[in-house]
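Structure first, then comments.
Note that one protein chain is taken out, while the other chains of the complex remain in position.
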Amino acid sequence: MASLGSTRRTFAPWADPAAKPYIRFENVTKRFGDFTAVDDLSLTIYEREFFALLGASGCGKTTLLRMLGGFEQPTSGRIFLDGQDMKGIPPYRRPVNMMFQSYALFPHMTVEANIAFGLKQDGMPKPQIAERVGQMLKLVKLEQFAKRKPQQLSGGQRQRVALARSLAKRPKVLLLDEPLAALDKKLREETQFELVDLQYELGLTFIVVTHDQEEAMTMADRIAIMDKGKVLQVATPAEVYEAPSCRFVADFVGSINTFEGSVTKTGSAARIRDRSGTEFRVADAGEAAAGDTVWLAVRPEKLSISRERPADAANALDGEIWDIAYLGDMTVYNVKLDDGRIVKASTINSIRRLEDALTWHDRAWVSFSADAGVVLTR
Amino acid sequence: MAGTWGRFNVVALALGFAFLYLPIVLLVIYSFNESRLVTVWAGFSTKWYVAMLNNRGLMDAAWVTARVAFLSATIATVFGTMAAVALTRYTRFRGRLLFSGIVFAPLVMPEVITGLSLLLLFVAINFDRGFATVTIAHITFSMCFVAVVVQSRLITFDKSLEEAALDLGATPVKAFFQVTLPVILPAVIAGWMLAFTLSLDDLVIASFTSGPGATTLPMKIYSQVRLGVTPEINAVSTVLIGVVTVGVIVASLVNKRQEVLRQREAEIG
Partner (left out) sequence: MVRLFSMIGSRLVIAVPYLWLLVFFLVPFFIVFKISLSQTTIAMPPYLPVFGLEEGISGFIRNLRDLSFENYLWLFQDALYVNAYLSSLVIAAVSTLLTLLVGYPIAYGMARAPATLRPLLLMLIILPFWTSFLIRVYAWIGILKPEGLLNQFLFALGVIDEPLIILNTTSAVYIGIVYSYLPFMVLPLYAALEKMDYSLIEAAQDLGCPPLAAFWKITFPLSAPGVIAGCMLVFIPAVGEFVIPDLLGGSRTLMIGKTLWDEFFFNRDWPVSSAVAVVLLLILVVPIAYFQRAQARAREQES
């Protein structure tokens, strides 16, 4: 597994200008009546990539997936798969398969018959079908359930039948619509890793739609974050988290503190002054020009909390401890600044019991370094 | 508190079911009456069943009715299922509003109007009335009942099942016959049974649209009832009730058995 991890790290075709995209959405728009589900969207996905479409419900991510599957036709724009324009090609002629959110297992067929369904449509000879079905059952560890009907399986087993059925035809691309949404938390976490291993072993391209940011970050090589039919950022999980492109992304993935202010000094040792006059030291203000309104975004774990102001802190704010959420592995403090703003700071509970722990209504300082935050211009 | 409400419920149900079933039970009992008078009990006898079987006119009418019911129910099931699919799957086509109107209107249309209008159509196009016209009339109104039964099933049908079939390479026609139809089959069968009994039952529309040589059983019963109540009619009625009751009970038991099996297996699995 160690070697697997290292190979995965070097997999980055999107950074290679010579790499050819496998799937291309070109200015795709989809309208349902007055509602624009997907708005002039362009996106490229590479072969063997595990790609996640992340967003709240109604952001257009499922519509995008269904257009690739052939269940919806774009109102305008084009979709290419392996260089071929997909316009007018019906779902049953596309080399992609979909795993449905409801699993859509045929209730009147056994597990075996469900998996064989797609192969039969292709007119594959019976012995070969039997062999392939056997392989698939083994792959998802359901050999002894071959003769069962879907109603006789648990949620996790059904999910695996759906997976086996959509993989049986060896599609070039597997589309997964909220594949883990119906599973409980523990099973979901296990299955995330199984899916990643499977994708790597089979060498397929996976496109997964999810509203769960943890799920997307765990599984995907790259994540596209969508809102109102547009893609806001396409990047690796680490980039999305540490260098969000805008406030929406910063806020959607994890929790974050944002301080609105204007740039008073640009360049490498920039300064940002907020409305209550506090001046923040920032290592890099990026493109922002002096006088621009910007947002300094800092993740709670990048903040330290202490009774006294740390002597070496680049930025420090003081306030009153307003709320404490003890989560076991860490503790989140909500500190209310004197101007009423709430700042979140989290600390890892690496020591079992803290003597002199901070408590409600204590005065406390939150501090962070000059490179702890990211400056957002929109 | 719960006790008094419970008692109220039980009494309401007991009275309600007595009201529903007592007339039928009495009808059945008096079909075994020795006397010619329906209302005076004179001992047990099956002679009215023998009389019924020997009544040539009655038996001919029963045969006509059985054929009309079977044929019209089968065609109505095909057409009604098509109409249900059209209404649930194609949300936009020209004339959809009119279509849904004429699918649902026959459900509440007074039979005298449906019967009269069909008769006038047949006369206008010079179509001889008989077996064919009764069958056409029965297809027309019972297909709408089938459409309603099948449509209510299709509304809850998970459309992604059909999409999954398409995704796996099945053409729309194959997807319908291999996935959709098997799943909605119980509703289609229920629709057929409904169409069959509606046809078996119909007096008014058949009276308008039938011609010489195609007298149906309800028409025959009606003409005899108008002459007076006889135990022979009770006997015919008892047979009809028996056939329908057994049919419905068997159908629902089969249905229930499958459900129980499915549940039990699900618990094991």
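Which chain is which? They are A and B, in the order written, and residues in each are numbered from 1.
Just so we're on the same page, a contact is a pair of C-beta atoms (placed from the backbone, for glycine too) under 8 Å apart; a residue touches a chain by one contact, two chains touch by 3 or more.
Just so you know, these numbers come straight off a predicted model, no measurement behind them.
> Based on the whole complex, identify which of B:Leu53, B:Ile102 or B:Val254 touches the chain you can't see.
B:Ile102
> Per the definition of touch given earlier, which of B:Leu58, B:Ala73 or B:Leu118 contacts the omitted chain?
Of the candidates B:Leu58, B:Ala73 or B:Leu118, B:Leu118 is in touch with the missing chain.
> Footprint of the hidden chain on chain B, which residues?
Within chain B, the residues touching the omitted chain are 1, 5-6, 8-10, 12-13, 16-17, 19-21, 23-24, 26-27, 30, 38-39, 79-80, 82-83, 85-86, 89-90, 93, 95, 99, 101-106, 108-114, 116-118, 120-121, 123-124, 136-137, 139-140, 143-144, 147, 155, 171-173, 193, 197, 200-201, 203-204, 207-208, 218, 221-222, 225-226, 229, 233-234, 237, 240-241, 244-245, 247-248, 252, 256.
Keep in mind that, in the parts below, only the chains that are shown with their structure count from here on.
> Just give me the whole-number Å value for how far the CA centre of chain A lies from that of chain B.
54
> Where on chain B does chain A make contact in their complex?
158, 160-161, 163-171, 174, 178-179, 182-183, 262, 265-266, 268-269
> Mind pulling up the chain A residues that touch chain B in the complex?
69-71, 90-92, 96-98, 100-102, 104, 106-108, 117-118, 121-122, 145, 148-149, 151-154, 157, 165-166, 169
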